[in-house]
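Note that one protein chain of the assembly has been removed; the remaining protein chains are unaltered in position.
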């Protein structure tokens, strides 16, 4: 009776693990990094898992052993010491082991935290490409200030070139995440957050809005394509030549709550991104990045798109 | 006129979804049935006298647990609806807005209206019995706490049929929760439901700290106290330091929405980040508040069913106190990705990791309590043993999340969802179920059917792993939380389907539990616990009859060791017929008791009315509610006749009817 129970319990524990191993080795985006940031983050995950397992695996085995050996039954040979309640040596061991493990992990974490600080430029011979990201309800606007073009829900980057994302929101707080390239960064109104990422190889990836922003939040996936520099330049030229311009009026339209397909624009109003940031930044705590971009007294235009978030959208 | 009424009604009541109409009808029918039944059996007077106005901590505890079960049902239905929607890609079983409401109410209900009352229920029924007290320090306040919780919970649930549910997630981050993006009344229901019940929680925290510090039986020094009251003490300390922050924060959000203030708005100079800091200064301690008592319960059970003293008592106490303090120093790990900078992130990552140390120590101590014990596998122990591997692995993923730079990849993903369900269900829910099974005979005087209980356990346990292990994988595949659907090309559907099947198994487990209770009630006469000590217990609650008499202890016990009742039994066995009790040496004396009071339930009703007024901006409701509240408080203040004495004769006959204290 007891035996079958133990077997069943083991099966219950193992089944999901087997499923995990069987089902999803191929599309674990986070464990299949395509850029230096995501790769380092993956390594950190693996190191910390191994470190934890030094304690966790023996504990699991010990649990099974103890529960099995000291179960109450007729003719049991194992010792029974009802008054044994303290052992300085043993307790010192299990205060000690976690402390040591956590210390090691702490060193790794602190180092990693400084090394992977998102606003830290990536070391590279290439000059970084800047992309200004705006979270709108419910679409992403990407502006390429150096190229003068803009896209919606579609991000193209050259491979092997560090990309400096400047991230803000003209919507509730969102989070900008491309799992295969690296960790996410919040998109917040009134602030411009910096995130450096890089794709090492050409390929198609995807990104998403990771923080809930309302009704059609689930539609905020976007395609990420990394190409060679030549192909990228080619694409920029094409957009400049063929796509329509994004006007101020057009941006107002775009900022209205809706979902969008992919769009490209050959130009955008100058200073659009900066205006989006500063329109919410009056009297705010400025993020350091913002301070370097904007003098404290900025020309604050009237927030126009507030009316866009109409009541019936949020019932 | 008719048009006015019609347009009012269509805005006031939630309309448009067949699911909601169905729920409305069933709620209405249930209410009618309850009212009719109560009237037919003439139970209103009994209900009012014995339950609604009671100040008896055991009855209040039972009402808490009953409410928690109802809320577990509602939260569970929410969960199943969500899992159904996510079972396959591109389903449209639920509309996005409806889905958003459901994940919000699921979170709020499970944490604040299920886990909290379940926990307070267990505090109430067991803390006084375990420390040898006849009541809590402030019985009137205790009743008020319960009714405030109940009013808050009802106000929150009312949003299901009136006005519309909140949809901004369980912590309602601004700016999304502000009027600008969220003009409906759902968010106001959220604020006032939590605010009213939160004030009740705060008072419970104060109540139990005073109870534990001031009302222990003679001889029970703090270091001789059972582990559960210790865990309650550590949890209550966290409550009194964190719930005021919640009260203040919700008040600020309320002022934003009601009075046009600019605390967390995007315009006017508001600062949404401040809300996120404040809410997590409460929110993180909150999860330790609910898990610490579960640790206490496991400690009691593991020792009882291993028939062995708890190993490393002092370590356990220090570990819990350290956890209680550290829980206040980790809040920013909930937003490593908001650009706080490396210094801040490194600090909070370290404090978070530190918590793993005392938690790990506790696990070792539980294991070594079982080591060289005689383990039996009754349902309370099953839940406890099920908890250990679950919590250890859940703790592992917690440490992974605390590695700040890696958290940039885990944050907001299903990895996080899997982690907190893993530890909250595996820790808190398993713990409370274990406690409920363990103390059930003491509460109700009969034992539950073990067979059905084991079915429930295995369905829960297997369903639990099936439901949440795949979610770790989904997180690593990049699936983010709160998405209403996903496309086929992401390759997420297998894991989601498995997860949904697991959730269904947990739903079945819940049905088993309901069946088990119904079965227990039906066969209660056959399964009566006449000994008062069905598990061969170790602590004071097992030394009195089951169910405990309303005055708990006929004479107060004299305590000299941690497992006083077990020691007493040892002494009795060794001493043979001549042995004398060292536990109960006093003589019967009149017992001082608090009188029942209708004021707590009336005050809560006033809070409900005022809260409703705040939600709908109905000034006359607000005025009525607040004046009612003031009148009740004054009435209570002017009433100096709040207690009475039970005469010795009554105690004697009551004890004799349970086969004790016979002359």
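When the chains are written out, they are named A and B in that same order, and each has its own residue count from 1.
Keep in mind that, in the parts below, a contact is a pair of C-beta atoms (placed from the backbone, for glycine too) under 8 Å apart; a residue touches a chain by one contact, two chains touch by 3 or more.
Throughout what follows, contacts and distances are computed from a predicted model.
Using the UniProt record as the reference, specify the protein name of the hidden chain from among "Fe-S cluster assembly ATP-binding protein", "Amino acid/amide ABC transporter membrane protein 1, HAAT family", "3-isopropylmalate dehydratase large subunit" or "Cytochrome bo(3) ubiquinol oxidase subunit 3".
"Cytochrome bo(3) ubiquinol oxidase subunit 3"
Which of B:252, B:342, B:404 or B:467 touches the chain that is not shown?
B:252
With the missing chain put back, one of B:66, B:222, B:579 or B:623 would touch it. Which one?
Looking across B:66, B:222, B:579 or B:623, the contact with the absent chain belongs to B:579.
From the listed residues B:274, B:344, B:605 or B:624, report the one that touches the chain absent from this view.
Counting the whole complex, the residue in contact with the absent chain is B:274.
May I ask you to list the residues on chain B that touch the chain which is not drawn?
Its contact residues with the unshown chain are 133, 137-138, 141, 202, 206-207, 209-210, 213-215, 217-218, 240-241, 243-245, 247-249, 251-252, 255-256, 259-263, 265, 267-271, 274, 278, 530-533, 536, 543, 545, 554-556, 568-569, 572, 579-581, 584-589, 591-592, 630, 634, 637-638, 640, 659-663.
FYI, only the chains that are shown with their structure count from here on.
Could you pull out which chain B residues touch chain A in their complex?
96-97, 100, 164, 167-169, 173, 175-176, 180-184, 266-269, 271-273, 306-315, 335, 337-339, 341-342, 345-346, 349-350, 353-354, 356-357, 360-361, 363-365, 367-368, 370-377, 385-386, 388-389, 392-393, 395-396, 399-400, 402-409, 411-413, 458, 461-462, 465-466, 469-470, 472-473, 475-478, 480-487, 490-491, 494-495, 498
In their complex, what parts of chain A are in touch with chain B?
Interface residues on chain A, with respect to chain B: 2, 5, 8-9, 12-13, 15-17, 19-20, 23-24, 26-31, 38, 40-42, 44-45, 48-49, 52-53, 55-56, 59-60, 62-63, 66-67, 70-72, 76, 78-87, 90-91, 94-95, 97-99, 102, 105-106, 108-110, 112-119, 172-173, 175, 177, 179, 182-186, 188-191, 193, 206, 208-218, 221, 280, 282-285, 287, 303, 306, 309, 311, 314-315.
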